[in-house]
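Left out: one protein chain. Kept in place: all the others.
Coming up: chain A.
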Amino acid sequence: MASATDSRYGQKESSDQNFDYMFKILIIGNSSVGKTSFLFRYADDSFTPAFVSTVGIDFKVKTIYRNDKRIKLQIWDTAGQERYRTITTAYYRGAMGFILMYDITNEESFNAVQDWSTQIKTYSWDNAQVLLVGNKCDMEDERVVSSERGRQLADHLGFEFFEASAKDNINVKQTFERLVDVICEKMSESLDTADPAVTGAKQGPQLTDQQAPPHQDCAC
C-alpha cells in the first residue's frame, strides 16, 4: 500500500509527512446541531456554550494511531454554508468519511437527515463511510427525537448510529474512532488501495509561488 512518503502528497499546512494515511472527514447536518462544537471537543477538548454561527473555521487536524499506523484526520467544517443548503459540491470531493449530525432536541434537524444523506450519496466518493450522530444527548429534558427513531433511521440508511454530547463529552471520541475503523475496514476490502483518495495524496503538482530555475538546456 502506498504511504505518504512515496506519494506526492505535500499540502502546505501539513508539510510534515509524519503519517501513513490521511483521511478527509466532513461533519454535515443542519445549522446549530453542534457540528463545530463537536469538532472542537474532539480536536481541542474544548467547549463554548454560547451559540456562535461558524465563521473562520476551515478544518482541524488530529493524528491517531491504528495498528501501528499513524493516521492524520483532516476534519472539515461547513463554513456555515449548510444554513441555506448552499454547500459547494467541491466540499465533498475526496471525503472518506462523514459524520451526519442532528440535534435530538430539534425535530427539523432530524427530518433533514434523509436529505443530507442524499447529498452525500450524490456528491461523494462511492466508498465514503457515514455515521449518524444525534448530538446534545445531555439535554434529556428537551429531547424530541427518541434514540429508537434515530437507530431506525440509521438502519434504514445503512449507517452506524451514536448519540453523543459535545458539551458533556459523551461519545465524541468514540464516534470519530468508530468512523476511522469503518474506513480502515473498507480500505482493506478495497483492491485499489493505491488510490490517492485512500492515501490522502494530493494529485498533480503542488502550486507554489516559487519560480522554477530557468531551463539550462541550450544545445549549441
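FYI, a residue touches a chain if its C-beta (ideal position, glycine included) is under 8 Å from a C-beta of that chain, and two chains touch if they have at least 3 such contacts; residues count from 1.
Here, contacts and distances are computed from a predicted model.
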item	value
Chain not displayed: protein name in its UniProt record ("small monomeric GTPase", "Rab GDP dissociation inhibitor beta", "Mediator of RNA polymerase II transcription subunit 8" or "Histone RNA hairpin-binding protein-like")	"Rab GDP dissociation inhibitor beta"
Of A:Lys60, A:Arg149 or A:Lys186, the one touching the omitted chain in the full complex	A:Lys60
Of A:Thr88, A:Asn111 or A:Gln174, the one touching the omitted chain in the full complex	A:Thr88
Where the unshown chain meets chain A, residue by residue	11-14, 43, 55-63, 72, 79-81, 83-86, 88-91, 93, 122, 202-205, 207-209, 211-215, 217-220
